[in-house]
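Up next is chain A:
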Amino acid sequence: MRGRRIAWALGVCACSAATPPAVPDPPRTELTVWHSYRGDERLAFLATVSAYDATRPDLDVVLVAVPHDALPDKLGVAIPRGNGPDVFVFAHDRVGDWAQRSYLEPLGFLTDAALAERFYDETLSPLVYRGDLYGLPLAFKCLALYYDRTLVTEPARTTDALIAQTTALRARDPAVWGLGYEVDSLYFHQPFLDGFGGALYSDERDTLAFDSNEAAASLDFVRGLLVDHKVIPNEATSALVSSLFLKHSLAYVVSGPWFRAELAGHEGWGVAPLPIVSATGRPSRPFLGVEGLMLNRYSKHKTAAFELMTALTTDDAAFVRSQTGGQLVANRQVYLRSEVRDDPFAQVFRAQLGHSVALSNRPHMRRMWTPLKDALSRAIVHGEDPAAALRLARTRVEEGAP
Partner candidate 1 sequence: MPQLELDAVGKTYDDGFVAVSDVSLAVAKGEFIVLVGPSGCGKTTTLRMIAGLEDVTKGQLHIGGRKVNDVPARDRDVAMVFQSYALYPHMTVRENLSFGLMLRKLPTAEVVKRVDEVAATLELTTLLDRRPKALSGGQRQRVAMGRAIVKRAGLFLFDEPLSNLDAKLRHQMRVELARLHRTLGATSVYVTHDQVEAMTLADRMVLMNAGRVQQMGAPLDLYERPANLFVATFLGSPSMNLLPADRDGEDFVFEGLRWRLPSQTSAPREVVLGVRPEALRVVGTTPSGREATLQLPALVEVVEPLGHETYVHCRIGARPLVARLTGPVSVMPGESIVLGVEASAVHVFDRQTESRCSP
Partner candidate 2 sequence: MRLRDLVVHAGLVATSLLTLFPALWVVSMAFRPSQSFDTSLLPIPEVISLDNFRDLFSRPHFFRQLGNSLLVAGLTTAIGVMFSCTAAYAFSRFRFPGRRAGLLALLVTQMFPGTLMLIPLYALIESLGLLNRSAGLVLVYSTTAIPFCVWNLKGYFDTLPRELEESAMMDGAGPFVVFWRIVLPLSRPAIAVTALFSFLTAWNEFILAATFLSEEQAYTLPVTVQSFVGAFSTEWGHFAAGALVVSLPVMAVFFALQRHLVGGLTAGGVKG
């Protein structure tokens, strides 16, 4: 199945490679697109770009794969000097920073409602900063609950059920663990933070609110999972979690769509929405990240570039990305097509999309990760007082404010 998809995508690439570029007239516009897609996602993206390129003889689209870690810095040095790409793909959480530095062209005046309707509202709004739209969404990423069918017949709907199931499993076989994720990562902790009623900010002005009682309760809860119920393995890195899961030694994994790539060839797993927090009755909402196509503010071919962006976000293109690339695309119509409708994986994540909290795209957000990682590590791993740990993180975040 997967092999066929790749073969198809490769075919498209081969066709596009075969089209001779040696016609000097009419003057061709060259559009550069930077992305950091890998594997199947890359092939799918390549395929959609090539397909569009083939319909536009006046256009040359040059795709450049840039290592993910190097991409923001590269943009940061290239765009201000007029060397940036016309269009690039990145997650939405830097939009605010880049908009402020005027790297990004606002799209609000170029986009119409018909175009906007293609996408789930949840995937569009993270790309809006101070009232302007700065990108067209390609795909979204959020966390869901993977489970091992050989260990769990029915995935837990609530945290209580999850604890009950996993402690039972542990009692039966101590080599089996209940739940795996990086407990000291804010990204992974967010579902519980939210489920317990906590939040990072109390309002739109980045007023810090994570040192609340609710947040402390969520830390206590995870500490309980780790220490009292012992359902989470110690020092669970993503590498360890996936290797345990692959050995059927782990019942549940909190992870995102990327985890599926690591499960290639592995049988007996399923995905479910994240459980409801029993203590509050609230669903645990993970962070939502949206990959958007963004337009360089200094692009010399903004019109052509925007046309390309529009073409890459059509339902058909999104369908290719969904099928070949395994992406969770942002287009609502795609989820109605039979291939996707019948794919529980896509549907579970689509459902989770409705219960998610978009990562803030304001620059301030980037200061949260490390201090909160410390707080989580202090409270959950080392058993320090959660409230104190969170307060400490708050000082660190405030200190980071210039």
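The set was built so that all candidates are chains of the complex that A comes from, given by their letters.
We take it that contacts are C-beta pairs under 8 Å (C-beta built on N, C-alpha and C of every residue); 3 or more make two chains touch, one makes a residue touch a chain; residues count from 1.
Keep in mind the model is a prediction, meaning the values are calculated, not measured.
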In the complex, chain A is touched by which of the candidates 1 or 2? 2
Which of the residues in chain A come into contact with candidate 2 in the complex? 32, 34, 36, 38-39, 62-70, 73-74, 76-78, 81, 83, 85, 91, 141, 237-240, 242-243, 246, 256, 258-259, 261-262, 264-265
